[in-house]
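Here is the structure we will look at, set down as structure tokens.
Shown here: the complex without one of its protein chains, the others still in place.
Order of writing sets the labels: A and B. Residues in every chain begin at 1.
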Amino acid sequence: MKPVPAKVSVFRKILRGTGFFPFIVKRVLTSILLIFGMTFIAFSITQLVPGDPVAANLGQSAYSDPEIVAAFEKEFGLDQPVPVQYLRYIQKLSQGNLGISLSSKRPVNEDLKEYFPATLEIALIAVVIAMILGLVLGTLSAVTRDRLPDQIIRVVSLTGVSMPTFWTALVFFYVFFFLLGWSPGTGRLDPGAEPPPQVTGMFTIDALINGDFATFRQAFSYLLLPAIVLAIYALGVLTRFTRASVLEILGNDYVRTARAKGLPEFTVIRRHVLRPALLAIITVAGVSFASLMAGSVLVENVFSWPGLGQYAYRAAVGLDLPGIMGVSMVVATVYITMNLIVDILYRVIDPQLRKAEQ
Amino acid sequence: MASRFGNSNSIWRQPLAVVGIVIISFWVFAAIFAPLISPYDPLAQDSDKFLTPGALHWMGTDELNRDIFSRVIYGARISLPYSILLVVLSALLGSIIGGISGYFGGRIDAIIMRLTDMFFAFPAIVLAMAVAAALGPEIRNAVIAITIVSWPVYARLVRGLILNAKQNDYVTASSLLGSSSLRTLVVDLRPNLAGPVFVLASLEVGNALLLLSGLSFLGLGAQPPAAEWGSMVSMGAVNFDRWWVGLFPGLAILSAVLAFNFIGDALRDALDPRTAKALRD
Partner (left out) sequence: MTLLSVRNLTVTLMTGSGPADAVRNLSFDIERGQILGIAGESGSGKTMTALSVMGLLPYKGKASGSINFDGQELVGFKPRDFRRIRGKDVAMIFQDPMTSLHPMLTIETQLTEHLRHHRKVSKSEARARALELLDTVKIPDPKTALKAHPSQFSGGMRQRIAIAMALACQPKLLIADEPTTALDVTVQAGILKLLDELRKSQNLSVIVITHDLGVLSALTDRIMIMYAGAEVESGLTSQVLTRPRHPYTRGLIDALPDSGADGKRLIAIDGMPPELGKFPSGCAFHPRCSFAQSECKTGVPNKVDIDGSRRIFCSVDPFDTSDSSAGVSR
């Protein structure tokens, strides 16, 4: 047997271990590999399908001028063979540099810093709304199984997942802005209003940090409507999921034990059923958070919300690979991080799993 | 297949599934007999515009004075066949990939499963937008784009089912009888896969329709002047003060998606519990 350098053996020990820390290290490493793998897929797919990014980003007259085309290709490295382009991209990516956007001509990192918080803000509010309501409705549905409330909630939640978000956005906008005037309209702030100094990029939080309650109220009133529309789909998903998990837990012996103690049904549900169900519900909420961010494309379009979705749309239309990749990276990172957080939560909350881990 | 679905009549005992079947039948009927049902040519325009819904135009007219009711009826000719086509394509692609993965196992399986993991992490609509934009805005390209992002669910399902079936005796028995791997995969396993894949596909038709009309809404699918529900809603977004322009095509999408979901849900409930669980995981 060859002697193994100490450093490597420690590393191997971590990777082979079954404890909490090795688990996290393993998960983070596979996540990073996953992200790099995704760049390869995105690159391959966009190279396989025909499409000329030069034509998409240059005007009609500029495109007919070979010199301008050549300059554009050189500027963005499009004159290189595809494998070289990919290697260069990977090289920059490993330093955290997402490249220059073809459509905005700015570094993708800069663009994302501006657009990502706007989407994060509505997605966060949406997931909170969806989770609270989904928990309440799903539980109500499960405990009134097959009776009227359950049937109503089931149809409503199925309707929620069946509504085209872009259309829901339009209907809500028409009703709450045009008819009732409750919503201030499109955008993030009143026209001409000064955004709060950037800390997180989320206007509500930045305004609070700055102690500016007027701006907070204004920013909140703008984001509420898109957030609610975004929440509707997730609400349907979470309600259905909560119902299923509560029904599953209701069948457990320990719920029968709780009932055999003569506890009020509310206590049985809250303490004995929802506590274990909560884990599964948080999982789904976490994972649907990422799809919520991706789904915001259609909502942002209607509300002129300057977020990731709008940026992704412009990047897609401009065949702007760095831009598309940037958005995908961000959403995938959220997806993977959420999965990771949920896995960690599981081990922290559930003593049985924690014990199995030891 | 009847036995896989338990009682073969059970679908008809679920009121929501019946509602779903009635709605879909309505849209199929509308698609086939559109020229007979529609009071106007869906593309006919004149100098007037934005007539409110009334006796002459039940759902009003749009910015080119085209009759929205006629366009919604004709819209069934685009949305239904293309979303079903899309689901068939991704179910086929996913089943083949999942079949290869589950059957051969080992390294091939590991690679394919990591690949599906990556596709799951990808924001489907962003990738679909990019592919659709690269191929050029056209409904056929939107179908291809969405197929590329939606096969992994089928692959995962089929792989799981094959891994289960591999432990069953009859696969071992048939390989003992000397049939080739491919024959085992295609002939012996297909009946066991068809049911679950069909149910998953029926659950996915609604999603497919939503994505497809979403791309059209963004201008990356069906192009004007085609009467496609998603792009009709986008005209409603431009003229949001004329509520009828966007409302009716959106309701058409909602009704069709809801109907497909009603049916898909009922089919899943009618499946035996073990397969149904595989579908949920």
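Quick note on the criterion: a contact is a pair of C-beta atoms (placed from the backbone, for glycine too) under 8 Å apart; a residue touches a chain by one contact, two chains touch by 3 or more.
Source: prediction; values computed, not measured.
Remark: the absent chain touches shown chains A in the intact complex.
Only one residue from A:44, A:64, A:210 or A:252 touches the chain missing from this view: A:252. When the missing chain is restored to the complex, the residue among A:88, A:105 or A:275 that touches it is A:275. Interface with the hidden chain, as seen from subunit A, comprises residues 145, 252-254, 256-265, 267, 271-272, 275-276, 349-352, 355.
Following the convention adopted for this analysis, only the chains that are shown with their structure count from here on.
Contact residues of subunit A toward subunit B in the complex are 34-35, 37-38, 41-42, 45-46, 49-51, 56, 155, 158-159, 161-167, 170-171, 173-174, 178, 244, 290-291, 293-295, 297-298, 301-302, 312-313, 315-319, 324, 327-328, 331-332, 335-336.
Subunit B contributes residues 16, 114-115, 117-127, 129-136, 148, 206, 210, 213-214, 217-218, 220, 230, 233-234, 236-237, 240-241, 243, 246-247, 249-250, 253-254, 257-258, 261-262, 265, 280 to its touches with subunit A in the complex.
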